[in-house]
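Of the protein chains in this complex, one is absent; all others appear in place.
For reference, chains read A and B in written order, and residue numbers begin at 1 within each chain.
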Amino acid sequence: MGTTFFQRADYVAITPEVVLALFGLGILLIDFLIEEKRDKYLNAVTALIGLAMAFVQLLRFWRGTLLPMPYSGFGGTLVLDSFAIYFQSLIVVATAVVVLISAKYLEIEEAHFGEYYALLLFSAVGMMFMASGRDLIVLFIALELMALCEYVLTGFLRGDRRSNEAAMKFFLLGAFSSGLLLYGMSLLYGLSGSTNLAVIAERLADRPAGDPLSWMAMTTLLAGLFFKVAAVPFHQWTPDAYEGAPTSITAFISVAPKAASFAILLRILMAGLWPMREDWKLLTIGVAVATMTLGNLAAITQTNIKRFFGYSTISHVGYLLLGLIAAADGNPEGLTAIAIYLLVYTFMNLGAFAVIIMMRRQNLIGDEIDDLSGLMTRAPGLAILMLIFLLSLAGIPPTAGFIGKYFIFLSLIQTQHYVLAVVAVLYAVVALYYYFRIVVAMFMKNPLDSVPLATSTGLSVALGVTLTLTLVVGVYPQPFILFAREAVRPFFSF
Amino acid sequence: MVPVSHVLALSVILFGLGAAGFIVRRNIITIFMCIELMLNAVNLAFIAFSRYLGDPDGQIFVFFVIVVAAAEAAMGLAIIIAVQRNRQTLSIDDLDSMKL
Partner (left out) sequence: MTLLQIAFFFLSALALASAILVITRRNAVHSVIWLIVTLFSVGGIFLLLHAEFLFAVQVILYVGGIMVLFLFVVMLVNLDVAVKQAQFSRQWQLALATAIILMAELAYGIYRGHQGFTLAQTSAVPPTIGNTQAVALALYQDYMLPVEIASVLLLVAMVGAVVMAKRKLE
C-alpha cells in the first residue's frame, strides 16, 4: 500500500463513474425545475447523455489511449483491465436500454419521477466498481450501492401491494446474504491479513490442502455471492422480486446486476480464490446442476410472464456457472463463454422485456402469458420480434443465444466434462418447450382485448438496438468473440 | 490478553443467533434486528483479526460495514413503513400476494 496521495491518473480511471454520479445528481436537481408532467422525459434524455459520455470514455480506455492497460490505481484497490472495461461497457449499454424502455411505462404507472433515473445511474456506478474493484472493501461497498438502488427501484410503485412486498422480500434476503458474504470476507481477511485480492491469493496458496478455515471462508463467501446471482438454493427472492417490481426494473435486474454480480464472482474466484479452485469447482458443479434443474422445470408451469422470466433467468445462471467449471480447469474458453453469454443474454432478455412492457396499458396490467395471446393478428411485426428473442433465449441458431450456449458446451467438452455437457443440452430441450408456450400463445390463440399497445419512440429504439445485436452476434460473432477473449485475458496471463 | 479464538467463538455464536432469529421470527422489524446482530458478529470478527494482525484494514472494513448498516437501516425502515401503510400488518405471513 502506498503512503502518497493519489495521482491524476487515478481519477482519470474512474471518470466514467464520476460522470454517471454527477448526471445522477443533475437529474435530482433538474427534476425540481420541471413543472409539466409531460416534460419528465427530459430526465430520461439527461440520463442517456450521461450514459453515452461514460460509454465514450470506456471506449477510449479500451483503445488504451488514456491510460496504460491494465491500470492499477488507488493504492491497488482498483484495477482497470480489459475485463473491467468489458463488463462496465455492458452495464452502461444495458442501463441505457432500460432508460429507453422506462419512460412510457412509468407514465402509465403514474410514477414518472426523476429519482428513478438518478437511482438507475447510481446503481450503474456501483456495478461498474464491482467490475473494477480488486479489494474486498471496494467490492463490498460497490455491491451494497447496487443492491440498495435495486431495493428502492423494486418498490418504486409505492401504492402497489406487490411492488412493496417484492421490495421487502428482496431487501430482507439481500441483507441476509450480505451478512453471509461479510462473514466469509472476515475469515478471508483473518487468514491472509489483507483485503487485497492479489495478496489473498498469495497467502491462500501457502495454506495446506483441505484447510478447514479457508474452506469455510470460501463457502460462506460463495453462499453470499450465489445469492446475488440467484443460483439455487439461494434463488427464492428472484421470482417474487421479478413479479412485483415495475416491469422496466424487472428487465433491469435481470440483466445489468446479473452481469455485475458475475463480474464480482469471477474476480473473486479467479483473482482471489484461484489457489482453491478444486474446492470451488466441486461446489459450483452441484450448484450449477441444481440451478439448471430448478430454473428449467419451474418455468414450465408459470402463468405470470414476469415470474416466468424469473425462472428463465435462473436457468441461464445455471448455464453461466458451467463456464466457471471449465475455467477452474484452466481453460480460458470457459470464461470467454461466460463473457459472451452475458453479452447476448443481456440483449435478448432486454428485447423480450421491451415487447412485454408494451402490454402494460392504461387500466390493463398485462403481465400474464395470456396477455400475449393473438399478438400475431394484432401486431405482426412485434410478434416476429418476440419470436426472434425467444428463439435466441432458447439457443436456436442463427440467433445470438446459440453462440452463447455453443461456447459453454465447447468449453465443457474441452475440459472433459461430458456428463455436464449432456445434462446442459438436455435442459436446453426443456427450455425450448417452455419458450414455445409463449410462441403458441402469440401465434395460435385469439387476442383477449383490443386495447392498442403502448408504443413510444424510446421503445422502438430499444427494440432496434436489441434486435440488431441479437442477430448480428448470431450471424457474425467473430468480433464479439475477440472482445470476450480479450476481456478474460487478465486472468490467464500468469 | 484475550485469545483470538475466544472472540471468534463469541462472534460465531452471535452470528448463529442472528441467523436463527432471521429464520424463526415472523415480525419484519425483528427479522431486521436479527440482521443487525449478524452484522455485529461480523464486525467483532474483523476487529479481533485486526487486533491480532496489528493491521488497521480490518477496522476500516468495520467502519464501512457500519456505514452500510446505517444506509440499510434507513432504507429498510422506509420500506417497512411503505408496507405497513399498504396493508396494516408487519407479519411475514401476510406478505402473500404472490404465490411462492
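Going forward, contacts are C-beta pairs under 8 Å (C-beta built on N, C-alpha and C of every residue); 3 or more make two chains touch, one makes a residue touch a chain.
Values in this document were obtained by computation on a predicted structure and should not be read as measured data.
Peer 1: Give the residue, chosen from A:6, A:418 or A:436, that touches the chain omitted from the document.
Peer 2: Of the candidates A:6, A:418 or A:436, A:6 is in touch with the missing chain.
Peer 1: Tell me where the left-out chain touches chain A, residue by residue.
Peer 2: Touching the chain left out of view, chain A contributes residues 1-6, 14, 21, 25, 28, 74-75, 77-78, 111, 113, 115, 118-119, 122-123, 125-126, 129, 135, 137-138, 141-142, 144-145, 148-149, 151-152, 155-156, 158, 167, 190-191, 193, 207, 211-216, 220.
Peer 1: List the chain B residues touching the unshown chain?
Peer 2: 1-2, 4-10, 12-21, 23-27, 29-30, 32-34, 36-37, 40, 43-44, 47-54, 56-57, 59-60, 62-64, 66-75, 77-82, 84, 88-93
The working rule: only the chains that are shown with their structure count from here on.
Peer 1: Spell out the part of chain A that touches chain B in their complex, as residue ranges.
Peer 2: On the chain A side, the touching residues are 136-137, 140-141, 144, 148, 151-152, 155, 158-159, 161-162, 164-169, 171-172, 175-176, 178-179, 182-183, 185-187, 189-190, 193-195, 236, 239-240, 243-244, 307.
Peer 1: Which residues of chain B touch chain A in their complex?
Peer 2: 15, 18-19, 22, 28, 31-32, 35, 38-39, 41-42, 45-46, 48-49, 53, 55, 57-58, 60-61, 64-65, 67-68, 71-72, 75-76, 79-80, 82-83, 86-87, 95, 97-98, 100
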